[in-house]
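Below you'll find the structure I mean.
For this view, one protein chain was removed and the others were kept in their places.
So, chain A:
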Amino acid sequence: MTVNRRNKPASVNPIKIGQSLGAVLALQGCYRAMPLIHGSQGCSAFPKALLTRHFREPIAVQTSALQEMDVIFDANRNLEEALNIVLSKHRPDIIGIIGTELTDVAGVDYATMLKSYKRERNMRGGLAFSVVLPDFRGSIESGFSATVEAMIDEMIQQVGHRGSRTVNTRQITLLPGSFLTPADVMELKEMISAFGFEVIAVPDISTSLSGHLLTGFSPLTRGGVPLDSMLQSLQSGLTIAVGASMERPARRLHNALGTPYKVFNGAMGLKATDEMLHFLHQISGEPVPLRYCWQRENLLDSMLDAHFQFAGMSVVSALEPDHLYSISAWLEELGVEQKALIASYETPVVAGMEREVWIGDMDDAEVLGGGADLWISNSHGIAGAQRIGAAFMPAGFPVWNELGAYMSVSVGYRGAMEWSNKAGNLLMQREAKHRESSVRHR
């Protein structure tokens, strides 16, 4: 409907995270990968610390460690040095070079440099690509999808000359958006494979950031989709993108290979899950597995149980665009009042939403959401929620005030149930506290 902005010059308590962090996240979902941020070392240290704090896992990332003079004279010399070290020391399968605002403003051409680097060293077998992600545009969401797009682009180029492609109609490529947790990606993979499909998620954080203890420490990513599976995904008969931001990489596959695609803007709540399962049922010709029929009943029953809790309640949500869309659709089903919706930046999907959306920060959430009962945002919102007296529900990135946030499921019937219960419980506890404080002593 409408997209608004409050008129203020500075960002106060930003929701937005740098795009390059989204790129680092995307690469964590690829096996034996190394994201290499072309910038000063702070630009990799901050994302590393933040991702570590959220996922409670070591995070693979390196930097070209630019200093003032390097930027002015020859930034690519640092990049070359970094590539040499990373390649010889760790032998990654995948390297993603992530350009920052610094290289962008300085006008560093690392794409050409990478090309000649690969030519000179006769680099084959691995996947090395670059992506331009200055932080004065977009946020974690756009950085993530642009990186997946660049990765797919590179794959297409690499196999492009190998003659015609055989299509495997029983195989589906899943492109999960940045707002999905490792557990969400796992749930989506299960849902799709329950209809008899092979699924290859690109990237696949469900097997890298979900907390397995198996392989000990490695400076490269552990888990995630291996390169050969990624290349194999080019033969999929269909692409499923979850989150509108993932439409671009899906379209890239379509344009280059003719792979049809289906985009699900949202993945949360009864209707979104219905839609997805119905679609899978139709394209596979398989019946919807019994366990989902059960889960649907469970969800509806729990929503009935909880609806007393939500009656008359209001919510403020401040999230990345796709996530906001998804969560808003779920809130709709709970029957709560959506007092304010705040997105980190503007995308077509939020601009097209039926409700009014504000582009802004946590401060806007605080001002526009005054009087709300529930506050949904990343952990940066805790203080704001406290100030307006709302119950705080962590969602998105980063979340540091809750254990296992990265393993919480929000998609599918199970996810909707888990989240409805969580939201309901928070409201219940808040009410109990209020009641306690209003007890009169005689």
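Worth pointing out:
The rule is short, and it goes like this: a contact is a pair of C-beta atoms (placed from the backbone, for glycine too) under 8 Å apart; a residue touches a chain by one contact, two chains touch by 3 or more; residues count from 1.
As a convention for this text, contacts and distances are computed from a predicted model.
Here one chain is missing from view; checked against "Nitrogenase iron-molybdenum cofactor biosynthesis protein NifE", "sn-glycerol-3-phosphate transport system permease protein UgpE", "Cytochrome c-type biogenesis protein" or "Tryptophan synthase beta chain", UniProt names that protein "Nitrogenase iron-molybdenum cofactor biosynthesis protein NifE".
One of A:57, A:93, A:149 or A:184 touches the chain omitted from the figure, and that residue is A:57.
Summary of contacts with the chain left out: across A:101, A:153 or A:274, the touching residue is A:101. Residue-wise, the contact with the chain that is not shown comes from A:12, picked out of A:12, A:159 or A:256. Across the interface with the omitted chain, chain A contributes residues 8-14, 16-21, 36, 39-50, 52-53, 56-58, 62-68, 70-71, 78-79, 81-86, 89, 100-102, 105-106, 134-137, 139, 213, 215-217, 219, 379-380, 383.
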